[in-house]
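With one protein chain held back, the other chains of the complex are shown just where they sit.
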Amino acid sequence: MKMSLTVNGTRHEVDVRPTARLIDVLRDELGLTGTKEGCGEGECGACTVLVDGKAVASCLMLALQACGKEVTTVEGLAHGGELSLLQRQFIAHGAVQCGFCTPGMLMSAQALLMENPTPSADEIRTALAGNLCRCTGYSAIIAAIRAASGREADRADGSA
Amino acid sequence: MTDELRVVGRDHPIADAALKVSGALVYATDMRLPRMLYAKLLLSPIAHGRVAHIDATEALALPGVVAVFSHENAPQRLYSRYRLLPDQDCPEDEPLFAETVRFAGDRVAAVVAEGLDIAAAAVRLLRVQYEELPAVLTAEEALREGAIPIHPGGNLLSEFEHAAGERPEARGNEVTVTVATSLPRAHHAALEPHSCIADCDASGKLTMWSPTQSVFGARTVVADLLGLSYSQVRVIKVPMGGSFGGKQEFTLEPVTAFMAMTLRRPVRLALEREECISSTMVRGASTSTVRVTADPAGVLKDLEVDTLFDAGAYGTSSIDYVDMMTKKLTRLYRVPQYRHHCRVVYTTTPVAGGCRAWGAVDITAPMEIAMDRLAGRLGMDPVELRLKNLVEPFDRELLTGAELGDARIRECLVRGAEAFRWDERVQQDPGRGRYRRGVGVACGAHKNGMLSDTFPDFSTMTLKMNEDGSVALGASLHEVGCGAVTAMRLIVAEELGIEPEMVSVTEADSDLTPYDFGCYGSRVTYVCGAAARQTAVALKERLLEVAAVLMGRPVAELCFRGGRIEAASAPGEGLAPAEAVMAAKTVLHEDVSVQSTHQATSNPGAYSAQFAEVVVDTWTGLTRVTDFLAVGDVGRAINRAMVVGQYQGAVQMGIGFALCEEVGLDTAGRVVPGGFKQYHVVNTPDMPDVKVILVEHDGDDGPYGAKSVGEISVVPTVPAVVNAVNRALGTSLSDLPLTPAKVVAALR
Partner (left out) sequence: MAVREARTMAVAVPTTRDDLVVALGRATTDTRIIAGGTDLVRSLRVPGDEPDLLISLGGLRGLSYVRLDGATVRVGATTTFTELQHDPVLREHGLCLALAASTIGSAQIRNVGTVGGNIANASPCADSAPALVALGADVTTVDGAGHTATRPLSEVVLGPYHTSLACDEAIVEFSFPALGPTQRTAFTKIGSRTAVTVARLTCAIVARFDAASGILEEVRVGLGAVGAVAFRVPEVEEALRGQRADAEAAALLAEGCVRAIGRSIPDRPTLPYKQHAAVGLAYDTWNALGLCPPCAPAAHDDRPEEVA
């Protein structure tokens, strides 16, 4: 099935099976391997991308459902080779360890900040509920998002 | 000492953070090799039985299918996926493909095809007939008389006892408590599912790309199994999206290598989440009964433990894993007599394997739950009871006589109790309302490397300086994702007086990098870090040698000053290191590079004390951890941000182990399906903001005094949470995890 997808501002024509998932097209057809598959059932959030600005699990969405919509992946966060503020805060706050959850975390955070530029810690926790991390215990990630939201983060690293 | 440090001890992002936030880091499943094939496994749907017949006709007829493998066309040789060393004593009981399946999830066959979709479709076309055998789903069942033997040697894989010391003469007023604690099978839950790529070129050379914890171990297992020389197998460590022990044994490498070697094409095998849970490895289920005796003042007199461990279908590391359970408690407490009896048992259930902290979690939970019970019996505060018994700095532990080094567990507990306001909070009455609040504490001990074991606990590294003064560390590192590479970079930068960005660090490549047996036993910072520092010192010496020739002065006169090499007698005269390297190349025709081997000489204790506050809903049985403090004796934080982050992550894992994580089996022995829908790890709404206190000091042999973090950080978490729940409810729960149903049942 031929379809066209707009990903990170670029229109792509692909020819895939109708049941091809969005994540498969992104990774296998377009080479955008930053989007990760951690569970294939929409539970871990590693595959989160934005479709028309909303966070979605790209492992639970068919590519054809994203036709005619704007898809943004982690590769689309930086501009002109410059990392976004959110990406830089993830680095600065030690929010990145093994990195496998990171793209999905960033996309959920990006969706949140687009909708709510100054979220509280609780709002961040709710927005990230569908993104699992096994390395960080989430504190550094939440601190990074708060910092990117322009709010002064509380003591970010948890040191007492 | 920290005042003098420039880069060590501060906050640094993980070295490849920029790649990770931009989605550019290439993990194994992101790789595409020319002509790469895709493999899909057929896993046994039954717990025990014989594969009577496999009909691959339909599968092979599907266009794009290249091969189907099973026991019918694969080597029958048994191997151990755990083997790290060629001469290691480990049970060889596992085939590439099972003719007798021993658990639901055992490898029955594999399809290799031009595309993953094709392989997945073809696997469903394999027709397999099984002759079912009785399933053996618990260790108790496996030991019962008349139980069907799962392997030829019977179901008792190993039984042993370690004992030391003597029980003081009884005075008759001692108090003894006996507590049995059970831990279920658990999933490591690294976010990256297991994957591996193997290729075999026209010369027969096998190359593998694997997120593994030991390239040399993978090489050993694969080469021995396939009859290749070690020079014919090259294993390259690729980025790893977390392991927690789940990728430390060689689950996918042997079968992938075999398929690539047979087909002479690159083959990728990548598992889905449910396959990871059921077919790779779990933390084994165990029950440990702790019988602890103290005098009325709370001083321990005797400690006896009995452990029954379910190894699952194959032996892998389980004997060593359980042996490690016997090496923790005497690192934590002074006790006159310790006796620990262990049985390791085969069952037809998912394979047990190494898991973060190797037995320390499994034995510390029973011990610390029992200690709270003892405190209750003695009418003593749990912190006070522990302070009466914890080891002191530079104690020797009872069982092996090993020195514990500058063991600061007492300081961890005291500082933690103060910061947590333990004395005040432990007094709070949970009340009789619907929501009950309680606090709990637990201590834990772990290690720094594997000196006391029969493993080659040394690390060899090379370091060369480039013409611009930057350096390249050649090391067999196995970054699991928490900053080993970064730590090495900081250590070398610190020692050489250069910026971390001037240091490149390799990960392991069995053909290219010097020997290091892998990321095990909390040895990386302590042993590899010391090796990195020692190698940097050797490079400085080499620089002085070169400069001495270039400057025409004796080496003894030269020193480093202000980033330059100068003669003590002639300040201002000298060379920058970069100039020395350049001149060494053009004038002396020499390279400025060194190789150095650091051998571990000690294995001090690593310690943590942790404090939890929980709120339990007595009607829904749901428990929330509302506050958590972890105090770690880390010696010295090399990278503070990553040390704190590892502690916070470890607590996430420990809370899950205590409250919800369990790989459940149905009555036929199959893992309850559902992946992460069923196997819940703690997500953001249920995770407290974990506070971390680091106890830092000199006194141990690690680089800048550093000790291990990644494993000890999770050791006391489970009992801290369980003790808090039991305090809140007045219960004595010890059958983990404390699910809402168990909490409610205890209340009814």
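Letters A and B name the chains as they come in the text, with residue numbers starting at 1 for each one.
The rule we apply is simple: a residue touches a chain if its C-beta (ideal position, glycine included) is under 8 Å from a C-beta of that chain, and two chains touch if they have at least 3 such contacts.
Please read these numbers as outputs of a predicted model, since none were measured by experiment.
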Options A:8, A:35 or A:48, residue touching the unrepresented chain: A:48
Only one of A:74, A:95 or A:111 touches the unshown chain, namely A:111
Sole residue of B:339, B:624 or B:697 that reaches the chain not shown, by the stated touch rule: B:624
Among B:15, B:46, B:74 or B:118, single out the residue that touches the unshown chain. B:118
Taking the full complex into account, what residues of chain B touch the chain not shown? 62-64, 114-118, 120-121, 124-125, 432-434, 617-622, 624, 660, 677, 680, 682-683, 685-686, 739-741, 744-745, 747-748
Residue ranges of chain A at the interface with the undisplayed chain: 1, 16-19, 21, 28, 40-43, 45, 48, 51, 54-57, 59-62, 64-65, 67, 108, 111-112, 126-127, 129-131
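We adopt the following convention: only the chains that are shown with their structure count from here on.
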Chain A and chain B: spacing of chain centres that average the CA atoms, whole Å: 28
Tell me, which parts of chain B touch chain A in their complex? 11, 13-14, 16-27, 29-30, 117, 188-193, 239-242, 244, 272-273, 419, 480-483, 629, 640-642, 644-653, 674-677, 681, 683-685, 687, 689-694
With touch defined as at the start, can you tell me which chain A residues reach chain B in the complex? 17, 27, 32-41, 43-44, 46, 73-75, 77-78, 83, 87, 90-94, 96-103, 106, 121, 124-126, 128-140, 142, 157-160
